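Just one protein chain is left out here, and the rest sit where they should.
And then chain A:
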Amino acid sequence: MNAICGISPEMHLEVTMLFEEYGRLLDADRLEDWTTLFLPDCLYEIISRENVEQNLPLSLMLCDSRDMLDDRVYSLREANVFNIHYDCHIIGPVRVTAQDGMWTATAAYSLFQSIQAGETRLFSVGRYHAELKRVDGVLRIAKMRVLVDTGAILTLLATPI
């Protein structure tokens, strides 16, 4: 038992595995599979620390449903032109708390981007703030807020963090 927040090692492991899968699917460019980790009425938001600290609501990316998330992924596939790159997410240890059937999880991340010629840059660092829910026995994302320290986006932000 985790004495601090009443989370069993099994629960902690389950959330850790969900975050692992989250990063793995993004890095493998399996965006259509990545969106299935979210609930239909989910919220996915990327917002800068600069705005959060000033209580300003504007995000960099905001999808307030699975449909909207699917649209964004579809747009990336069919419409948008962006820098050709590979993503590598390094997701730190996950901290989990639970209340009323809703689990919240936070973790820091680093996201590296590499170009075709094998050059890598640190693209973004920040923190995930997630709310997770078990539906039909499976843990899914109800809410994922990505709080980016790297608010000055390098080049552009196409693929999700």
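A few notes on this one:
In the analysis below, a residue touches a chain if its C-beta (ideal position, glycine included) is under 8 Å from a C-beta of that chain, and two chains touch if they have at least 3 such contacts; residues count from 1.
In the analysis below, contacts and distances are computed from a predicted model.
Per its UniProt record, the hidden chain corresponds to "3-phenylpropionate dioxygenase" from the list "NADPH-dependent glutamate synthase", "Salicylate hydroxylase", "NADH-quinone oxidoreductase subunit F" or "3-phenylpropionate dioxygenase".
Note on the undisplayed chain: of the listed residues A:20, A:33 or A:67, the one touching it is A:67. The omitted chain makes contact with just one of the residues A:11, A:26, A:46 or A:130: A:46.
Only one residue in the set A:17, A:135 or A:153 touches the chain that does not appear here, and it is A:153.
Seen across the whole complex, the unshown chain contacts chain A at 46, 48, 50-51, 54, 56-65, 67-68, 70-72, 74-75, 78-83, 151-158.
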